[in-house]
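Contents: one structure, followed by commentary.
Excluded from the complex is one protein chain; the other protein chains are retained at their positions.
Labels for the chains are A and B, by order of writing; each one numbers its residues from 1.
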Amino acid sequence: MIYNDPELVHTLQQVLEVLGTFAFAISGIRHAAAKHFDWFGGYVCGVAVAIGGGTIRDLILGVAPFWTTDIRYLLFTGLALILTVAFRKAMKQLDNAWFVFDTLGLAFFTIAGMQKTLELGHPFWLAIVMGCMTGVAGGVIRDVILNNVPVIFHKEIYAIASIAGGFIYWALYVLGFSLPTVAISTFLVICLTRFIAVYYHITLPILHDEEEKNDEKNC
Amino acid sequence: MIYNDPELVHTLQQVLEVLGTFAFAISGIRHAAAKHFDWFGGYVCGVAVAIGGGTIRDLILGVAPFWTTDIRYLLFTGLALILTVAFRKAMKQLDNAWFVFDTLGLAFFTIAGMQKTLELGHPFWLAIVMGCMTGVAGGVIRDVILNNVPVIFHKEIYAIASIAGGFIYWALYVLGFSLPTVAISTFLVICLTRFIAVYYHITLPILHDEEEKNDEKNC
Partner (left out) sequence: MIYNDPELVHTLQQVLEVLGTFAFAISGIRHAAAKHFDWFGGYVCGVAVAIGGGTIRDLILGVAPFWTTDIRYLLFTGLALILTVAFRKAMKQLDNAWFVFDTLGLAFFTIAGMQKTLELGHPFWLAIVMGCMTGVAGGVIRDVILNNVPVIFHKEIYAIASIAGGFIYWALYVLGFSLPTVAISTFLVICLTRFIAVYYHITLPILHDEEEKNDEKNC
């Protein structure tokens, strides 16, 4: 897939990655604080959320992880750590803001992951998988490090929003829309899917143990 | 290592990977159900068991993970999820069948992992390690995601069956047997080792803490 304006693609991708990095780093550091990690643990946890998904994507795609050629991703996480330590009290008041930032990060990372995969010549189904992985794998790594069951596997709609966005990207691209239109639409679909799902408490069905009664209300 | 019939090798490897994928995906989804994951969580857990070991193998060997060039592995896991959700009650009656399928998957994946490693020109000791990793690493990832201590490190004979098969493969190859003979013998050794070990409750010795009394019965 070749876009008409490779410069625009590249700039857009960089902006998306930087914004997503910052939002995700804050998320990792706050989770680490809840487990009383020290500053180094908080930093690593922030880095894991911020660059973990993209690192796995790049390893699977066989390219150098994006953060190894640009120190800014690690510096942004350091900045996120300093802000989190310095403005701890204020952080609590911003709970809704963090939810919004986290959702923006998910949308940013999904689109960045899809574009990178498509630019490398892979098919759309792999781009959707890689977009989702870019968006959610960092959070899974965070939960594994913190010794929690990954929250995206049994709570709110999160990964599904990323996948829904992926299919919209595909559909609009096939229909011949321009890249900015495709990217912005995908962005909106991911954010709206997540906001609506959380607002109306929409979740995926839960898997039931084979031993349980067949009564779906039981859980 | 070059076989006389590369077509046969390739076909055999594909069949092995598809069968193993399905058996392993079911295993992952059932474990996820026991922790009340949602459908997405169950799918990811199924995918992790089914393709996790092969993915780590391919990353270490420096080749593209096998499932990135063939959408069928992800589709099979989706099919496994649908079957598990639709036939939940029946699943319980099939407990012995799942044990058998899981063992077949272990044997399938071990051989597939070994052959891929050997085809890439690596020595036999690495093929045995990679065969074992292909067979068991997916289950370790599953247990880590589910926040369990990996079962293969303290329960039944599992990885050892894979390694025993690996040495048989090596021995028969050195003795000059044909590939079908080598593969079938390896397959039987892995399955029999596991069946016999489980039937007679044979396990590996347990490591003891340095603080414990030297009485081996104490644990």
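Some notes on this structure:
The rule we apply is simple: a contact is a pair of C-beta atoms (placed from the backbone, for glycine too) under 8 Å apart; a residue touches a chain by one contact, two chains touch by 3 or more.
Note that the coordinates shown come from a computational prediction; the quantities given were computed from them, not determined experimentally.
Residue B:Asn148 is the one among B:Thr11, B:Thr69, B:Gln93 or B:Asn148 that touches the chain missing from this view. Within the complete assembly, A:Thr55 is the residue of A:Thr55, A:Thr110 or A:Thr186 that touches the hidden chain.
Contacts to the hidden chain, counted on subunit A, fall at residues 29-30, 32-42, 44-45, 55, 59, 64-65, 68, 71, 74, 84-85, 88-89, 91-92, 144-147. The chain not shown here touches subunit B at positions 59-62, 122-123, 125-126, 129, 140, 144, 147-150, 152-155, 159-160, 203-211, 214, 219.
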